[in-house]
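Omission of a single protein chain aside, the complex is shown with its protein chains in their original locations.
Up next, subunit A:
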Amino acid sequence: MDKRISGLAAAVAGIEDGMTVMIGGFGGSGAPIELIHALIDCYLATGSPRNLTVINNNAGNGHVGIAAMIEQGMVAKMICSFPRSADPRVFTERYLAGEIELELVPQGTLAERIRAGGAGIPAFYTPTGFGTDLAKGKPVAEFDGRSYVQERWLKADVALIKAETGDTFGNLTYRMAARNFAPLMAMAAERTIAQVSHVVEPGGIDPEAVVTPGIFVDCFVEVPNPAQEEDLNRANAHYPEVTA
């Protein structure tokens, strides 16, 4: 078995219009920039995929990564907890113009909904949001004298994640706080596509150190020295590149 795919274009092939795509990362940390940009390349070449629902903690920053997907018009809806950033203008303008839908989810509820999606739990109860605007219309129940809100699982057609080291079975490790949502999204998507900075043979990762077991990963592409969204934004990068 070898889950390695050569080439970013091949890795993101088959993502169709209207799909729900989970994208790992918290701000720039863990953002799979190269996979996202490969998807933008696909859209620019073929006009597809578009009308996507994107699930991420944020809604893009600057003009790269998710912000660039939104800027190109590929995204119909964002499901996120914090659609603000240092430079949120791409999402903000589309949102205020009514051109993109927003489902705002408390951060921990977002994580747990994704985990539930991956774990086969269709709904759960959480204290988060009880009595607030974000719980309006949701079922409420009392357990041991406390009130809780029912939240439903989140699943996706595709997850795009970034990992540090992967073996050919798809076992993954992450780099510091870049793991954030990735292990959850890997579980919750029909097809999980990873970009991996280092590829090793089976046995190259200590079994005790595996964070995402390969069963949750469908394929991966090697991307040595991946870009950091924060560095790109500090350099005022745009994707695709603009010639000023």
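A few comments on the model shown:
Simple rule for what comes next: contacts are C-beta pairs under 8 Å (C-beta built on N, C-alpha and C of every residue); 3 or more make two chains touch, one makes a residue touch a chain; residues count from 1.
Please note the rule applied: contacts and distances are computed from a predicted model.
Per the UniProt record, the absent chain's protein name among "Cysteine desulfurase", "Nickel transporter", "3-oxoacid CoA-transferase subunit B" or "Cytochrome c biogenesis ATP-binding export protein CcmA" is "3-oxoacid CoA-transferase subunit B". Checked against the full complex, the one of A:G7, A:G108, A:P139 or A:P202 touching the unshown chain is A:G108.
Remark: the omitted chain is touched by one listed residue; of A:K3, A:H37, A:H63 or A:R179 this is A:R179.
Across the interface with the omitted chain, subunit A contributes residues 26-30, 81-86, 88, 91-92, 95-96, 102, 104-112, 114-115, 126-134, 147, 174-184, 211, 228-231.
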